[in-house]
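Missing here is one protein chain; the remaining ones are kept as they sit in the complex.
When the chains are written out, they are named A, B and C in that same order, and each has its own residue count from 1.
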Amino acid sequence: MNSDLFITPFNLGLYFILIYSVVRSTVWFMNLSRSDKLRLQRGFFGRPFMDSLREIFMESLLHRKIFKKNPLLGYMHMSLAFGWFLLIVFGTIEADFFGEKHLNPPSHAIFFRWFNPEHGAEGFARIYNVWMDLLLAFILSGLLLAVIKRFTPRMMGMKKTTKHTWTDRIALISLWLIFPSRLLAESFTCGAHGSGSFLTGNLGASLASFLPAAEIAPYFWWLYSLALGTFFFLLPVSRYFHIPVELLLIFMRNSGITTGDRHSSYTEVQTHACSSCGVCISVCQMSYAAGIHDIQSAYFIKGLRNDRDIAAITANCLMCGRCEEVCPVGIELGPMRLIERRQGEREDGKLRLAGKYAVTRIRSSIEKIPTQSFSYLAEEETEKADILFFAGCMTHLTPSVIVAMKKIMESAGVKYRFMDEQGGVCCGRPLMLAGRDREARELINHNSGIIWKSGAKILVTSCPICYKVFRESYYLEATVMHHSEFINLLIEEGSLRLGYLHRKVVYHDPCELGRGSGIYEEPRAVISYVAELQQASQERSMSLCCGGSLGNLTLSSGKRALIAADAARTLTMDSPDELITACPLCKKTFMQATKTKVSDIAELVAAALPKPLDKPVKRRTTRTTLNATGNG
Amino acid sequence: MKGTQKHVIIAGGGVAGMEAAGALAEMGYRVTLVEKGQDPGGHLLQWHALFPDSRPAEEVKSYLRKRIGNHNITVITGTAVEKIKHHPGGTVTVNLSGSKEEKADAVIVATGFDLFDARRKEEYGYGIYDNVITAPELETMFNGGRVTKADGSVPSRIGMIHCVGSRDEKVNNNHCSKVCCVTAVKQAIELRKMMPACEVFCFYMDMRMYGPYYEELYRESQEVHNVNFIRGKVSEASVNINNRLVIKVEDTLAGRPLKMELDIMVLMVGMEMAEAGTKLAVASGFRLGINRFLEAGDHHYGNNLSGVSGVFYAGTCTAPMNITDTISHARAAVAETVRYLDGR
Amino acid sequence: MKPEGKKRIWAEYQKEIPDDHFFYVRSCIRQTFFAGSEQYFLKILREDLGKDVFEDPRHTTCTGIGYHGDVVPFETIQTVVARHFALATEAGYRHIAISCVTSFGIYSEILETWKHFPETLERTREDLYKATGRTFEVPETISHTSDIIYKFRDEIARKAKYNLINVATGKPLKVVEHIGCHYSKMFPKYGIGGAEFPHVLVGMIESWGGDVIDYPERRHCCGFGFRQYLVQANRGYSLFASRKKFESMEPYSPDMIIANCPGCTMFMDRWQYTINEIDGITYGKDGQGIPVLTYEEVAGLVLGYDPWELGLQYHNVQSLPLLEKMGIRADPSRRFLAKDGTRLPEPANLING
Partner (left out) sequence: MNVKQANKFGFSINRSRLIDYDTSDRKVREYVTLREPSFKLCFACGGCTATCTAGQHTSFNLRRLNTYIRRGEIEPLREEVTRCMLCGKCLLVCPRGVNTRNVVAMAAEAIRKLERNEL
């Protein structure tokens, strides 16, 4: 047994992190709700397990998503993660295969060269050595990129990188030291013994030519072990904890666990699974358009992880969902922020700090506080109607949309009742976005009552904000439709005769309609039916936020204007005749931000309604061609 | 015109009079500028800085002084114009105080305004309470570089009372003096800059920020300088046992009465027709309007015309105006005068 | 405070107060609640100052309370007042001395109305003639009786036996003066010193040696306010107004309040008891209350009349500590003795009783 003292830091670190991981995972598991526990158990023995393994390989090791977004960044992550993974696998095989005995302790594999300085002189071992050096070189190339990224993010195609805490910094330094120190340790040992392959061998030989390699080597082995040990010890309190936690997250997610609406083990796992990679920062309009660089999801999650006071960060977000769309780890950032907004009502930092290290987390206990009350709302009587039109608060500030909807429905012969013609009650979504779900419930109940009493089969709304909450949080018999869907339906069933407008238009997906509710196709179908639709550089799931979002509580009007101007500029890049949106709030916001005419989709359609003198015949040809191209 | 240089007398050596004198002299007319005070300059003499850009008043003063430095101008100070009479044939005689008489080809009346005598609003206690001052008195303090209470201590809360003597039937003034709102905002900003620990409140009925950059200044006062605004006319002031002023006002936006202690109360005194101008008008038979200022021949296109041949009006003797408008009005009066003299 | 500023205003608001020959009209409230005050006004004027004051037993209320309580129309009250003028005319008097501030306000209002709308004067002449067969002359002057005491304040000071000075400390007494709203707030020119800084009581207090307290709510209404008090549901406002005044004057620790209005004297006195009952607060030093006196009572004290003859015992806040400060020796046991020596029932709940 050729054991030396220097392996102690590594061993301590390794056993610490193994034990810690087991304990932490167990605690998280115990704290899961009953149904989530069942989900996880079932998932472990079924297909989700295989899915998870595949995902771990593709995402956690190969970093496919980041690769797609930014190949250089992807390579960096891949080389470090996948490279290290391979190094461990092949190192273990090496120790097992070439070592004195089988089933070595991990230290034996990690410090194989120290224990077997003469190894790999010839034969298969020699080829194996080349492979091991290749792996090390692969990792070191990634490390080099990481160092470059840290100091000059722009070179890596990143607009911003995350800022680090001091534990992060020490962990980072130890991480960075691991592979260079391994390289030097191995090189010196190889140099002293004339072994090693193209990297360690050559470097070792050249170093040994002017240095006492055998004497120096132990120091670097010490450094190597210390770096590893330090890294393992700091792992739970640094951002690198995300590496093991991400694996757990993948299992949990594939088992069907979702964020829900309160803090849980799952939100905590998500919190720790964030690698602070900073992709969310790059796509955040608040960052690149409004110059606000400290509220992005990476900072939000970090604040959550470190139990900072993040009330200001939590509130200052458009809730547009772009970051969630690109998050390589798949953290549900929107719901996470909403939960924190609800928590923000409590603002008892002390409790949270205590909770952090307590075995059981008691975060979900929401203090009873005096809040909104809408008891003043009187019960309303309603007339029966099959189709109910709910314009929404914001639409009342864009009366042209209401007028257009009235024209369209009249033209299509739709019998409907205008639910909030005299002004209605807010749908509740803005309250939910402010973290006040319980109060929103009061409004939801009020509106639900009216909708149920009307006996409506279809509820049409002009506001995507209302649309989302109607669909997700209302219990209704009626089918909820955004007016773009409804108009599409009218066109499809042939009850709406429309002309063709010779205009080029670009369509802006409102956040709550697109990313929020997955409605991308219907508005496009409608627009293509009446006008020429241009593509936007940022659309569908990566559509921009107009800046007017009610999701943000604190953003100033000036900053909003900056975001709006930037988004409008991007959308009107190809000089469309008109910028079409499907949200009154987007419309109002863009109207102030661009000289291009901004219209709601309903207005566009209303403009295409036949004038009293128009003959329907003219329209036929256009219609058939459009149908032939698959529209309609 | 060469040879026999035509002579214009200007009654009043304030901003309007000085500008008119300068403009006429530049064109070669002989000008006599009659000022009742010891120095020409009018009310501007008391001012420290001007709205809306806080430009030092001295700059405008020195511009005007330079303006009347022309050799064609004779300045007579300590003398009032008492009567103006136009004679058939075109000569205008002007009676000056001290039983002097001057002859001229034309006369420009620029007798300006008097500041409202704040003692007439008895309920504010001006002249009775120690720390009730007027806007020009505050300017004097600014000139001295220090704003203090009567006992020399540093104020912690100052109230600017708008519309003192303006828009107030009780003192027989229904007109708006136009410049007080923006003056209050300007002074409030200066106070806040000078004493960041001192709260400043403006008590207003309406904010009439009519001029260029005035509204912007108002916004800046709120946004940057934290000046507070309370909508309501202060109804009375008294002093409490600590000799602090106590004011009563309705916070009309809350619909409730409000009481507040102040260290200094600044009365934004308005403009009234000058007493000397009124005497002159009565003696000369000039028409006075319902606001008691001189009534011009035509409100829209003849507001420098007096209705008396050879006599023209310039500046605030016709209505409250800021300096910019006064200078423009004086130049317009010069244009009218020249047109008259050339056409004769 | 700049005294010269006030003096300037006082100089501006001077009114003509006749020297002699007054036609006296009484106050409904005062002759009931502070009968001694009116009694001593006549006594001081007639005996101490040797003036001619005529009183006609046929004169009635001016109906001012009914007028301000919205039950008496203006035409009616003009006719009633015209009848008083007729009585004065018949008796040959041209100067009216009015005991009540409400009446004084009514008289001022009517005279001003007649001045600006002469047809109303003619109409009133007609109304009065039709109703009573009387005719009248518009009086030359109207004076509130406080105006008259004000005019002779220095003469009274010369005859003073006591001054408004704390004999124990030698310092002037701190006196709150309260002017009835209708004295000069409606027509500042009818009041001595105008509406904002009335001089009528200030002059007396200063002449007799006291110090006037100028406190923030000096101008505030006592709370009577006619409908505020007359309608029971509104009395909370009345109380609130009084309390506001007391709280404002409290820091100055006043020795007494002098009022020139019947309602004010009564409410500022009686409400001290009510506030004590409702809120348990007693104003004044050591919970002694703040005595509220009429100017005649104070003039009487200064001239050395017996406090119990003046009727000080009929105030809710008793004046014993005040009398002690002024150095007036008064036997408290004689307070509720009738003229014939029989003991009158003693009121309960007196402050300082």
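Keep this in mind: a contact is a pair of C-beta atoms (placed from the backbone, for glycine too) under 8 Å apart; a residue touches a chain by one contact, two chains touch by 3 or more.
On a predicted model such as this, the values are computed, not experimentally measured, just so you know.
Participant: What are the shown chains that the omitted chain is in contact with?
Facilitator: Result for the missing chain's touching partners among shown chains: A, B, C.
Participant: From the listed residues A:Leu555, A:Ala568, A:Cys583 or A:Ala602, report the one that touches the chain absent from this view.
Facilitator: A:Leu555
Participant: Touch as defined at the start, partner being the missing chain; which of A:Ile173, A:Leu397 or A:Met573 qualifies?
Facilitator: Of these options, the touching residue for the absent chain is A:Leu397.
Participant: Which of A:Tyr20, A:Phe90, A:Tyr219 or A:Phe374 touches the chain that is not shown?
Facilitator: Hidden-chain contact among the options goes to A:Phe374.
Participant: Please give every residue of subunit B in contact with the chain that is not shown.
Facilitator: 207, 218-219, 222-223, 226, 228-229, 231, 251, 253-261
Participant: Mind listing the subunit A residues that contact the chain we can't see here?
Facilitator: Within subunit A, the residues touching the omitted chain are 312, 315, 345, 347, 369-374, 376-378, 393-394, 396-397, 422-426, 428, 430-431, 434, 436, 443, 548, 550, 553-558, 585, 588.
Participant: Extract the touching residues of subunit C with respect to the undisplayed chain.
Facilitator: Residues of subunit C in touch with the missing chain: 232-237, 239-240, 243-244, 274-275, 277-280.
Definition applied: only the chains that are shown with their structure count from here on.
Participant: With centres defined as the mean C-alpha position, give me the subunit A-subunit B separation in Å.
Facilitator: 65
Participant: In whole angstrom, how far does the Cα centroid of subunit B sit from the Cα centroid of subunit C?
Facilitator: The separation of the two C-alpha centroids amounts to 46 Å.
Participant: Find every residue in subunit C that makes contact with two or more other chains and list them.
Facilitator: none
Participant: Could you pull out the residues of subunit A that touch at least 2 other chains?
Facilitator: There are none in subunit A.
Participant: Could you pull out which subunit B residues touch subunit C in their complex?
Facilitator: Contacts found on subunit B: 119, 122-123, 125-130, 236, 238-241, 243, 246.
Participant: Within their complex, state which residues of subunit C touch subunit B.
Facilitator: 1-2, 4-6, 8-9, 194-197, 214-219, 248, 251-252
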